[in-house]
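All remarks here apply to the structure that follows.
Removed from the display is one protein chain of the complex; every other protein chain stays in position.
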Amino acid sequence: MDLAMMLDLYRDMWLIRAFELGLEREFKQGNVPGMLHTGLGQEATQAALAAHLEASDCFFPDHRCHGINVLAQQRHGGDGERIMAELFGRATGVCSGKGGSLHSADPAVGNFGCNAVEGAYMATVLGVALASKLREEPAVACAIIGDGTCGRGEFHESLNMAAIWDLPVLYACLNNGYAIMTPVGQGHASADIVDLARGYGFPCEQLDGNDIEECYDKIENAVAHIRAGKGPYFLEFKTWRWQAAFAGEFRPESEVKYWKEDHDPILMAGEKLVELGASVEELGVIEKEAREVTEEWISYAKESPMPDLAKATANVYVGWEVAGS
Amino acid sequence: MDLAMMLDLYRDMWLIRAFELGLEREFKQGNVPGMLHTGLGQEATQAALAAHLEASDCFFPDHRCHGINVLAQQRHGGDGERIMAELFGRATGVCSGKGGSLHSADPAVGNFGCNAVEGAYMATVLGVALASKLREEPAVACAIIGDGTCGRGEFHESLNMAAIWDLPVLYACLNNGYAIMTPVGQGHASADIVDLARGYGFPCEQLDGNDIEECYDKIENAVAHIRAGKGPYFLEFKTWRWQAAFAGEFRPESEVKYWKEDHDPILMAGEKLVELGASVEELGVIEKEAREVTEEWISYAKESPMPDLAKATANVYVGWEVAGS
Amino acid sequence: MIAANTPASVDGPTDGPGGKKSKTTFVRALNDALDLGMERFPEMFLIGEDIAEMGGDFSVTKGLWAKYGQERVRDTPLSEAAIVGTCVGSSMVGMRPVAEIMFADFVGECYDQIVNTAAKMHYMFDGQFKAPLVIRTACGGGFGGGPHHSQSVEGWFMNVPGIVIVAPSNPADAKGLLLSSIESDDPVLFLEHKALYRARGEVPGGYHTTPLGRASVARQGTDVTVVATMRMVPMALTAAEEAAKEGVSVEVVDLRTIRPYDAATILESVAKTGRVVVANEAPKTGGLGAELSARIHEECFAELLGPVVRVDGLDTPIPFSVPLEEVVLPDEADISAAIGEAMRNSR
Partner (left out) sequence: MIAANTPASVDGPTDGPGGKKSKTTFVRALNDALDLGMERFPEMFLIGEDIAEMGGDFSVTKGLWAKYGQERVRDTPLSEAAIVGTCVGSSMVGMRPVAEIMFADFVGECYDQIVNTAAKMHYMFDGQFKAPLVIRTACGGGFGGGPHHSQSVEGWFMNVPGIVIVAPSNPADAKGLLLSSIESDDPVLFLEHKALYRARGEVPGGYHTTPLGRASVARQGTDVTVVATMRMVPMALTAAEEAAKEGVSVEVVDLRTIRPYDAATILESVAKTGRVVVANEAPKTGGLGAELSARIHEECFAELLGPVVRVDGLDTPIPFSVPLEEVVLPDEADISAAIGEAMRNSR
């Protein structure tokens, strides 16, 4: 990978990190309603995915995917601030504040929306994929799923149907080692989710989800396979999330240290960039810019109006109006 | 296998066949309400399973399992006629006529009842298995499932949970090549269901479901594994059902001929028995007796009273009465 | 499955999709509607278990696979969540999928996908997606199907905003409502009562729609209004004829769309009669009848001569044995009795 591309990805990763850090701060201050799951620590996977998905593709983000949402918005619409505004429940959000963190969607940038019933969109993604197949449009339909989410029955129904119909589905499994606090090897017959996916007969690969180059290359390869009409592809990204459980950190200190200090996707990429010839200052500027834009977006979100109350009853049906109170 | 045991199994298989043939005739004459799925052609698998399951074990029959229901009833209760009566919706049926073909149960003989929502009991069986594990009673909990049924999401949830908890579950998959008219290889990523089961890390085997000896031996082995506390076991029985679709036979003539003439479980067992020294007459008597007992049971069922109308509102709740009309 | 005793088959004469009005069966009317829809909407496809070559368990999709090919008439594995998921996802990008869930009893296996994905899609993303899908399914009892092949499931969805529930009672409406459901940009649960599949009736030829959300007055009357759905409509009409012999004039309102339902037509009828019976096959407690009764009382309390009388199934699962099933399911006699009860009411 050349320096320019690597810098771009580094910038994307920093945008995610800054976004999530800013958001987390606001959440803790009580400015963001509801629940919050951050993608901190998983920036490489998200940035690499975003880099390969076109606006004409489709992705179903998982509950930690503000990052990919933001990148899609920036790349295909230039308005990442609308993701922030959505998280604050504002009228300027991508769903006018009706969806929030767990239901941010924007079809114009290929974002088909998170579904907070984990696993449900493993079924839904089939339909988007089938439509592109029937229309002979070479689009990729990507479902981003956590390791824990792979416990759901839709995992089987989805992989099986994608297999028999050779659907253009990219399963991007972000195996961060835990479902809430349950270790992946305790919740699944195998700690390697690919083992559960292999029986369906399409390519399955496991990779280092914190190594931006490996992520970028392997996704490129999978996406090419899918666009060539060769059917589904399953990628398992080994990664780790910063966010613990609400009672606090439950993982061994050594594990935390490994992932946050030795195997952090941004630190790793930074080292690589310096090797490739980037200057530490240059990298510092990228970080600074990401933090600045995040703050701008937070201000934008906070200054945005709340949705018109009429939105409460709007769009229940296409064909009918619903009465207010 | 010695002659005596083989003769016993032959008798069991004939009981199933005669039962199903008699039932089918009655159904076509309009004497049996509702729908009917017969186990004709699948007698070996059912007889071999029944031979290994104790009254203290549990099995969830599939929709073609009148046979195993009858054998369990005969072996552990001596009252196979109550299965017939249930199919006729009579008061003397195992469920007082409230369940019928698709919901015949009798816990006294280990029959936990079919669930006509295919696949649902792949989830339910986990609980029975967990209970025996928690109680340290070495019972087997067996789910009998068709190939088509393996398309359901519960397949994954069940195999995964049985694996992580080392539950004493025997999955008996009767792969008869079709779900209604859909070929197994069209409905599944692999025509060999074991391929879908292997990822869970417990033993999976495929066998000839029409070879009574192979069935008997492989089930014996699986059941021993389970009783020894070694966790779940998956057996895929390659078999074939006589019953076509309601529009008639849809399978190639050569296939029908192969299974009905060259690879019929009863014919095959008969040949083997003659080799082992049984006389053709002896075998004829077994068939005749099976047909006789079936007719007796049909008469019994027909002469049995309809359930008391109060049964219509009985046992909705344990703790409450439900009002009649 | 051997289907000798089950209500099925595309039979009877028909003049085909393009013809004039003719007497045909409910199944045939549905089949025609699907055919006409497939012809008109290239974005439409059919999906379900053995709906292709076999034509479905009740022959509703018969012949369409041969005509439209396997890409547009798709057999699936026994994967109800994936079937509905495929519908939802494809409808989000402009397809018009029509799924068959073989028996309504099985919708529990795709309940989440219907309730939390299809029904909320348009709302939660504030109009950015639509889910113009139809889920056809065979419901209702009366043929010894037992607890898992006989249920009326409208009650499972009555409290779910965003879903449209359609429930025809005769072949003409079956055709017209199905075409409207296909046209609809909202997700539709389309209920087909098994006991009606063989019912015959006049059906307009050609492409013909019946509006969603509108009840029809199946019979005019002045003394009592019977609001009925699906199989209860022909039963209500029979009961009305009986009542006429006693000099009681019964108006029968066929609800046709269960959600969102047509309150105006009901209330207009009630304003005239002052007496109401609501008849639905599902269990009484928490059923459709409850909603209609509550609404009618709210809006017509002063005009009512007595409380709305509910006719429903008993609050039990559906037993297999025929005489027990007869006890559990409501019939003409129950409607007649309810009409009698309503007539005894006067303030």
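Structural remarks
By written order: A, B and C. Residues from 1 in each chain.
Keep in mind that, in the parts below, a contact is a pair of C-beta atoms (placed from the backbone, for glycine too) under 8 Å apart; a residue touches a chain by one contact, two chains touch by 3 or more.
Every value quoted in this text rests on a predicted model; they were computed, and no experiment measured them.
Put simply, the missing chain touches A, B, C once the whole complex is considered. Summary of contacts with the chain left out: across C:Val115, C:Ala228, C:Val322 or C:Ile339, the touching residue is C:Val115. Which of B:Asn160, B:Gln206 or B:Thr239 touches the hidden chain is settled by the complete complex: it is B:Asn160.
Of the residues in chain C, those that touch the hidden partner chain are 105-106, 108-109, 111-116, 119-120, 123-124, 146-148, 155-162, 259-260, 282-283, 285-291, 293-295, 297-298, 301, 306-310, 315-317, 319-320. Taking the whole complex into account, chain B touches the unshown chain at residues 58, 94-96, 98-99, 103, 105-107, 112-113, 115, 117, 120-132, 134, 141, 153-154, 157-158, 160-161, 164, 311, 314-320, 322.
Listed here are the chain A residues that touch the chain not shown: 24, 27-28, 30, 32-38, 89-90, 95-103, 115-120, 148-153, 179-182, 186-188, 243, 245-247, 250, 306-307, 309, 311-313, 316, 322-325.
We adopt the following convention: only the chains that are shown with their structure count from here on.
Of all chains, the one whose mean C-alpha position sits at the greatest distance from that of chain A is B.
In this assembly, the C-alpha centroid of chain A lies 46 Å from the C-alpha centroid of chain B. Residues of chain A found to touch two or more other chains are 153-154, 157, 160, 164. Counting only residues that touch two or more partner chains, chain C has 76-77, 79, 81.
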